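A single protein chain has been removed from this complex, and every other one stays in its place.
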Amino acid sequence: MEIARIGIVTISDRASRGQYEDKGGPAIYAWFTRVLTSPWQAVAKVIPDEQQQIEAVLRELSDEAGCSLIVTTGGTGPALRDVTPEATEAVCSKMMPGFGELMRNASLKYVPTAILSRQTAGVRGKSLIVNLPGKPSAIDDCLNAVFPAIPYCIDLIAGSYLEANPEQCKIFRPAHAMRK
Amino acid sequence: MEIARIGIVTISDRASRGQYEDKGGPAIYAWFTRVLTSPWQAVAKVIPDEQQQIEAVLRELSDEAGCSLIVTTGGTGPALRDVTPEATEAVCSKMMPGFGELMRNASLKYVPTAILSRQTAGVRGKSLIVNLPGKPSAIDDCLNAVFPAIPYCIDLIAGSYLEANPEQCKIFRPAHAMRK
Partner (left out) sequence: MEIARIGIVTISDRASRGQYEDKGGPAIYAWFTRVLTSPWQAVAKVIPDEQQQIEAVLRELSDEAGCSLIVTTGGTGPALRDVTPEATEAVCSKMMPGFGELMRNASLKYVPTAILSRQTAGVRGKSLIVNLPGKPSAIDDCLNAVFPAIPYCIDLIAGSYLEANPEQCKIFRPAHAMRK
């Protein structure tokens, strides 16, 4: 079975300068470690909130590193430096509005400011790119909400086959798409 | 009373080559036959997942055939050949994001992969264009969810007056918009 590559991109001016410990990236890594049962490896990056640089890293993780899934953390709010959704849209050929809708909905159960997140998702080649929030607890809420649909989405774009521990996260795949 | 025209566009490479029976188009036709009580006629097309061709058919059904409502089935997923939403957006002057949001929400009750549908809706001239899923059961769920708002939407864009059997689908129209 091939080893799936998952890009984990922390987008934060302060974390990229080392002024702040990156908590989002490790939270994502911990979530996948707990949930995934198929072989995978992480390709992690920590970069500042610069649109050109974010676009370059997303392109590299998709086109060169061959990541089937790329998740970002940070930069989705309304502030001047928050440009992660714009960078994501710039590199994707297809946008997937249902991801942002469901993640905001899931976060709204905890905090009314969930609507301030502009997080989105899209497809570039054989990679699904998903924006997650910056805060570790919100990252878990969002991954719990959308990950059930992610393995089948990656099947449909000819990426790697992902499997999850059903006690941690119940993924859904139509019967015809399952490998024995 | 004028006869409303409804375009039903099946978008599928395999169905358009005859390799696959078109099930989406007939499911839509059956739904309208069951629900509508005002006179209507269908203009049905089966075409491949080619963006230019989809755009041309949508333009023709709106500008020449005078369809007040055009529904598509198929081509809304994340796969390379899925380009129905892009074609829809290309021919519309106004997008209606509430349709996609509500259809994904309705489908989420049945399957977590509902967020993979990129279906949208928009207005071109006097036509409302709505993307539906490819699967017949999901078509019904989506029409049940959004159709209550469709007749009044078509009133607002100066299309034909549609009426429905309230036991099949409760449409909503403000009192001032009702014809006796």
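For clarity, chains are labelled A and B in written order, and residue numbers in each chain start from 1.
Following the convention adopted for this analysis, a residue touches a chain if its C-beta (ideal position, glycine included) is under 8 Å from a C-beta of that chain, and two chains touch if they have at least 3 such contacts.
From a predicted model like this one, the values you see are computed outputs, not experimental measurements.
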Sole residue of A:A30, A:I115 or A:A158 that reaches the chain not shown, by the stated touch rule: A:I115
Selected residue (touches chain absent from view) among A:P48, A:G77 or A:P136: A:G77
Which residue of B:V123, B:L143 or B:L162 touches the chain not shown here: B:V123
Residues of chain B (touch criterion as defined above) contacting the omitted chain: 94-99, 101-102, 123, 128, 146, 148-149, 152-153, 156-158, 170-172, 174
Chain not shown, touching residues in chain A: 77-80, 82, 86, 97, 100-101, 104-105, 108, 111-118, 120
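Following the convention adopted for this analysis, only the chains that are shown with their structure count from here on.
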Whole-Å gap between the CA centroids of chain A and chain B: 31
